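One structure coming up, written as structure tokens, with questions to follow.
Yeah, one chain of the complex is gone here, protein chain that is, but the others are all in their spots.
Chain lettering (A and B) follows the sequence in which the chains are written, and residue indices restart at 1 in each chain.
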Amino acid sequence: MKKYLFLFIASLFLASAAFAADSQIWDAMRVQNILGYGQEGSYKLGQLFTMLQANYFAQVYLAVLVGVPAIFVLHYLFLGPKVFSHDGKKIYTFSLLSRIIHQIAAISFIVLIPTGFIMMFGSSFGGGSFVIMMKDLHGLSTIAFGIIVIPMFLIWLKDMFLHWDDIKWLMIVGGYLSKTKKPVPAGKFNAGQKTWYWMATLGGMIMILTGAAMYFLDFNIAMINTMTGLSQIDLLRVSALLHAVVGLGVVILFFVHIYMAVFAIKGAINSIITGYKEEEEVEYLHSSWYKKLKKQGKI
Amino acid sequence: MSSEMSRMKFYCDDDRCIECDGCTVACAEAHELPTGVSRRKVVTLNEGIEGKEFSTSVACMHCTDAPCEQVCPVDCFYIREDGIVLHDKDICIGCGYCLYACPFGAPQFPRDGAFGTKGAMDKCTMCAGGPQETNSVHERELYGQNLIAEGKVPVCAAMCSTKALIVGDAQDVANIYRARIASKGKGVQSAPYGWSKAYGN
Partner (left out) sequence: MANTWGYGAMTNSLGDIQNAKAIIIFGANPAVNHPVGFQHFLKAKERNNAQIIVVDPRFTKTAAKADIYAQIRPGTDIPFMYGMLNIIFKNGWEDKEFISDRVYGIEDIRVEAAKWTPEKVSDVTGISVEKLMQITRVYAKSTPGTLIWAMGLTQHSIGSSNTRLAPILQLCLGNMGEEGGGTNILRGHDNVQGATDMCCLSHTLPGYYGLSAGSWKYFAKSWGVDYEWLAGRFKDKKMMSAKGFTLARWYAGVLAGKPGEDKIHNGGTNLKAIFVMGNGITSIAQQAKVKEALDNLELIVLADPFVNEAAILTDKQDDVFILPAATQFETSGSVTATNRSAQWRYQVVEPLYESKPDHEIMIEFSKRLGFHKEYTKGMLIKENKTSYKFPEDATDEIARIIKTIGLTGWTSKRLKNHTDNWHMFDEVSLRGHGPMKGEYYGLPWPCWTETHGGSPILYNIHRTVKEGGMGFRNRFGLEHDGQDLLAGAGSAPKDSANKDGYPEITAKNIEKVLGIKLTTDEKKRIGKNWKVDTSHIIANKCMEAGIAPYGNAKARAKVWTFPDQIPMHREPIHSPRQDLAKKYPSYKDKANHYRVDTKYISKQTEKDWSKEFPINLVTGRLVNLNGAGMENRASKYLAALTPEMFCDINPGLAANHGIRNGDMMWVHSPEGTKIKVKAKFSFSVPEDRVFLPFHYAGHFQGEDLSHKYPEGTKPYAVGESANTVTNYGYDIVTQIPETKGGLCRVEKA
């Protein structure tokens, strides 16, 4: 039995390359996903996806969409933003290249995230051509992001490894839970930024790949199936699940990132436009880097 | 057919299906489908292996708790009173979620958009058309023929050469199935696959 099953599956993989008139989703795999037939090898991803998509994803996203900004509002009202002097010296932090890359990413995210939400709550927008347009925009902006995600990953990689400071930073949540202004342990990038970096790049790449898989739907790369051991349809289901779960992280951190840059630290957004950070801001929020720069005599 | 609580169902008897593809071709021909779209398809497993080869014809099974309807982000699905699961192509955005949810690979996505984008989903309508005015040109273009409205049997089952594929009220279909099992006197299964068993309940 096992031997036959193996032979059969092996022949299917080979067959998938050769007789691609139909994608395997609609071929033999079509039956394998019926539990009555293919229980043995099934990961039951169909049910999992149905259950989560039908009952949880939209609700959780809605909670994030409403809840996270609400927390920010409370934070802003009760703890208030960090204000640093904009009259002091400035420290050159972001090169032109890094700013261009960031801006492309920023624009694509500003398109990707709302369009993603619109698709998720498509029924509220009546579906049809408007949502399809949003879907196309979502796909198009992915191209922009896809182009810069690797350069972005590389230019900042060296600053993004875990440091002892990060643990300390996390212990005090970057000092954002107190009103007092005291130096926070962080290098050029603090633990929050690092988390966002990893989420935006690695998570972003997962989003691109899973999104592309769903977008191209019946692409036919037998190698992926062989490597993962997943049938095409299960690969798509995994993609949909990952896209939703990782997307959630991306969205939350994106909101945080916006809040920090625009509201929580007054004027912080200028640094990614001009490349210069306020010295006072660096002194407090990136104290380790500040000390290092001082030591090197760069300030 | 009893007027109340009747639910239209398909059932394919693997013992009778011989992979003649009559259903597939009849469906494609009747609804003038693009060649990449198989609303109905015959699938053979373990081909050429003695004692293991079997074929079955798969399409939308018009599930009672249709998973596609549950996951659709734009709520384009609707279930008729007789249980036929249909959808509105003018609302569908072609996201593919219904395909991921479907245990039968029923939803099809013609690649007619620019850059290979998927157009609106297409699937078996049990020859019952769509939300447009019955037998209108618009309905026909989007969903194919509406034979149910004319009191006819869906083309696939009508064409089935060995009467493996049967369609009708769930109770009637179950009776035919039971009669066949009984006359064989062996291999009794509790219910045909697919209706409630698709996801193993």
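In this section, contacts are C-beta pairs under 8 Å (C-beta built on N, C-alpha and C of every residue); 3 or more make two chains touch, one makes a residue touch a chain.
Note that the coordinates shown come from a computational prediction; the quantities given were computed from them, not determined experimentally.
Among B:80, B:140 or B:180, the one in contact with the hidden chain is B:180. Here one chain is not drawn; of B:15, B:81 or B:133, the residue touching it is B:15. In the full complex, chain B makes contact with the omitted chain through residues 15-16, 18-22, 24-25, 28-29, 35, 47-50, 53-55, 161-163, 180, 183-185.
We take it that only the chains that are shown with their structure count from here on.
Chain A and chain B have Cα centroids lying 38 Å from one another.
Those residues of chain A whose C-beta lies close enough to touch chain B in the complex are 4, 8, 22, 25-37, 39, 44, 46-47, 49-50, 53-54, 58, 119-123, 125-128, 131-132, 135-136, 139, 214-218, 233, 236-237, 240.
Chain B makes touch with chain A in their complex at residues 36, 38, 41, 43-46, 49, 52, 56, 58, 67, 70-76, 88, 90-97, 99-105, 108-109, 116-118, 193-194, 197-200.
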